[in-house]
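Omission of a single protein chain aside, the complex is shown with its protein chains in their original locations.
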Amino acid sequence: MSELPPPTATLPPPLPGQGGPPAAPAALSGMIAVNAVSKFFGSVVAVSDVSFAVNDGVTALLGPNGAGKSTLFRMMCGLTPPSRGSVEVLGFDPRNDRDVRGRVSLVPQQDALLDHLSAASFLEFAARTHGVANPEQTAMQALATVDLAEVGPKPVGQFSKGMRQRVKVAAALVNDPEVLILDEPLTGLDPVQRRHMIALFHRLGDEGRCVLVSSHVLDEVAKLGSRVLVIAQGRLVASGDYRDLRELMDDRAHRIRIGTSDPRRLATVLVDRGLVSGLSLDAHNVLVDTLDVDSLGRQLAAISIEIGVRLTEVSPLDDDLESVFRYLVEGR
Amino acid sequence: MSGRGDAQIVDRGFQRYEGRRSGVPGAIRSVSWEGIRSTLGLGRPARTKIFPIIAVVIAYLPAVVFVGVAVLIPGDILQPEEVADYPGYYGFIILAIVLFAALVAPEVLVSDRRNGMLAMYLSTPLDRRTYLAAKAVAVITTLGLVTLGPPLLLLIGYTVEGAGPDGLDGWLWTLVRIVLSGMAISAALAAVSMAASSLTDRRAFAAIGIVLLVLASPILAAALVEGADLSPSLRLIDISTMPFELVFRIFDQPGNFPELSTWSVLASNIVWTLGGVAVVWWRYSKLVIAR
Partner (left out) sequence: MTDVRSTPTVKGRHVAAGAAVGLTYRIVLRQLTSRGRIIGLSLLALIAPLSGWALGSANASLDDAVRLVASVGLGLVLPIVSLVFGGAALGDLREDKTLVYLWLRPMDRWPIVVGAALAAATLTAPITIISIVAAAVLTGAGHGIVAGTLFATVIGLIAYVCVFTLFGVWLKRFIVWGLAYILIWEGFIAQAGAGVARVALRKYTRSILVDRTGVNLKLADFSLTTAVVVPLVVAVAALAIAAWRLSNQDID
């Protein structure tokens, strides 16, 4: 993804009834372009007026369970049509354009495989149904990619959940996809395989593919990369680099730990100069909350010299993804 | 909620249940009721109600028609029993009952094994025995809708029209016979359909197995008795006919196969019922529940 579109997301999400009717936005473009998409199941609104565009590289779709991630993925693959709006993948409608389906792959969330087939046969079948010229060789390569070459002849029905997950990922690779959509692909994997898989996704992204990965596990997403789309209750809450998103959260104090030789004295000066909105102390640290992290950063060193205290550590405590997610999704 | 001074925790994501616990009987009631609800499509989209409604309509429609005929044609000309008597009524609705059985037991039993609910149920006060008892209650109760309800409607209709059984004794005795008949049919079909449903993890196969058993056994019995000229006792293998034959005997009528003794018909029903129960128990006692 070379660059995310201009802020289609607002922070925090607008409350119902706030503001006038939105002006019709210009259609977004990208390897995946989701334009004003809503999806209703009867009276249930699964996805509500979501717009974003994604290009090459790894992007994480982040959201709590039931946020609408899988529904969005299903619309991107054409498995279900949007109730409103449009989805384009590589410039085509994934539901109605036959050939674009050969350029896209999905790792579905459900643990469903053709259990009576061996892993090799399943991948060979996947390759053949994509019209791949050399299906046997492609299947073996894909199996090796996910470290399952040795169990190729075994039926997938006998596989553990982690192995089945890897078979699904391998099946998604056989067509050399330009767009790879992975719905909770790390579920059931052990830490080593999880690391391998994340490295694989990064490599695929670096090769110029659009790799979109969903997860509700923040730790996983942080390892997948910094570009996120955050979805909650069917609405797109934010998009972009989560560190940039943290900067945008200007109504929320930054929490910083300052290690120092004299915490009490430093704390007094910081309060006097109005640089912090709250603080706490222990024997070696001052924990400060500040709304103006730039001013604090500029003045901290000078103050320490001025009052003769030594600084041993300055660490931001809440610019991680979890903090951003808590703020965006849970409002705290 | 907890508090200290003015502070209080108003809500938490998870709270321990502090209410009354109803134990195993309550769990059985809940599981049975859920089974009945899911089978009849209660609280589910309209499309899930279509088939139960069709089966129920087919089961009750003749009763409504017969009561209507009895009302329109004076009793002196045509006695209600000549329109349709209680045991004979089942002959009109046997297909609806079979189809309903093919719908009910697979829905009640197979779904739990496929979607992992069985493991959840067995983590409650229920064990395999009480779980199956709850499911049996659900299947028998739901089948009662088409085995017990229509003849009861017939009894009420005839009674209101003034053509019901003579005297209170006669009326109560007829009621008891109707209830016994409905229970006997429900028990036999429930056991057989639950046995078929315990042997496969696909509702479709279970449904087809039930229908095949019910349709194939009379053909087989007829071939053996009429074609091969073997003993008439071989009719007793017919699961489709024997429950309804027992109903005739409950009403003191000779039925369609008078050559069979009432005791042998009763024994056939008991064997089918207990056989079904044995298959279900054997299957579930061996079942490895992975999730």
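When the chains are written out, they are named A and B in that same order, and each has its own residue count from 1.
Going forward, contacts are C-beta pairs under 8 Å (C-beta built on N, C-alpha and C of every residue); 3 or more make two chains touch, one makes a residue touch a chain.
Being a predicted model, the structure only gives us computed values, none of them experimental.
Residue B:Leu215 is the one among B:Ile156, B:Leu175, B:Leu215 or B:Ile237 that touches the chain missing from this view.
Between the chain not shown and the residues A:Ala142, A:Leu245 or A:Leu328, the one that touches is A:Ala142.
From the set A:Val34, A:Ala53, A:Val87 or A:Ala126, the residue in touch with the chain omitted from the display is A:Ala126, counting the whole complex.
Contact with the chain not shown here comes from a single listed residue; of B:Asp127, B:Glu226 or B:Glu259, that residue is B:Glu226.
Along chain B, the points of touch with the absent chain fall at residues 51, 54, 58, 95-96, 98-99, 102-103, 200, 202-205, 207-209, 211-212, 215-216, 219-220, 222-224, 226-229. For chain A, the residues touching the chain absent from view are 74, 77-80, 98-104, 106, 108, 110, 112-114, 116-117, 125-126, 128-134, 138, 141-142, 144-147, 171, 173-176, 178, 196, 199-200, 203-204, 207.
Rule of thumb we're sticking to: only the chains that are shown with their structure count from here on.
Centre-to-centre spacing of chain A and chain B amounts to 51 Å, using the average Cα coordinate of each chain.
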